[in-house]
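A single protein chain has been removed from this complex, and every other one stays in its place.
This part shows chain A:
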């Protein structure tokens, strides 16, 4: 083989995993995205070599079952396109619920270097916000919160507290939450808070550390420090990813590209 056309343009995308399609695993998404490139007629570039691969690189992907408004990837193209046209074509080529939200031409530097933290929203249906707030306080007060998780290396114990830079129970906790747009038709996608039952909503900012601390681990931490055990599985959504500023804000990694 060999002789693949060179990359003439690199484009970065922000996309969302919403509603039922938050159960798409990263592998599933990657396959769907390659098909979407073909459906959309995107002039994707391929790697050299015997089994050429499309030029796609992903920033850290949200776990299966976790929704996200802020997933990022970068593609290399063999012909220049208008980023907004590409966004529209790819969005139409993916199932509703896998939504392409933004496309910008890549500037200097790598996407990965601009991402060191994520903001998450944790909805705990049927959990009283006051109870959640107390658990959050114990978590913040603790110096270290050891939790366990199965990893590829077997069961590991690590500190979930160290990576958390912000955690609070939001005031929209009661009643309808600030619902995330773009639901699949026919599917009710509201936390049970919608029908008047309590629903605690936690706002969480976690730094990227090794081993990674995921929202799951923070939930385990709340169980460890305060015995908080949500009776129904919490719903987790990644709201943002990017660079954590000294003020605790998360800077959109595409900002720098837009300025170029």
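Following the convention adopted for this analysis, a residue touches a chain if its C-beta (ideal position, glycine included) is under 8 Å from a C-beta of that chain, and two chains touch if they have at least 3 such contacts; residues count from 1.
FYI, contacts and distances are computed from a predicted model.
With the options "Spermidine/putrescine transport system permease protein PotC", "MinD superfamily P-loop ATPase, contains an inserted ferredoxin domain", "Aminomethyltransferase family protein" or "B12-binding domain-containing radical SAM protein" in hand, the undepicted chain maps to the protein name "B12-binding domain-containing radical SAM protein" (source: UniProt). The residue touching the chain not shown here, chosen from A:9, A:64, A:138 or A:168, is A:64.
Within the whole complex, the absent chain has one touching residue among A:42, A:59, A:147 or A:244, and that is A:42.
Summarising the interface, chain A meets the missing chain with residues 20-21, 23-25, 27-29, 31-32, 34-43, 46, 51-52, 64-65, 79, 81, 85-86, 88-89, 92-93, 95-98, 184-188, 232-233.
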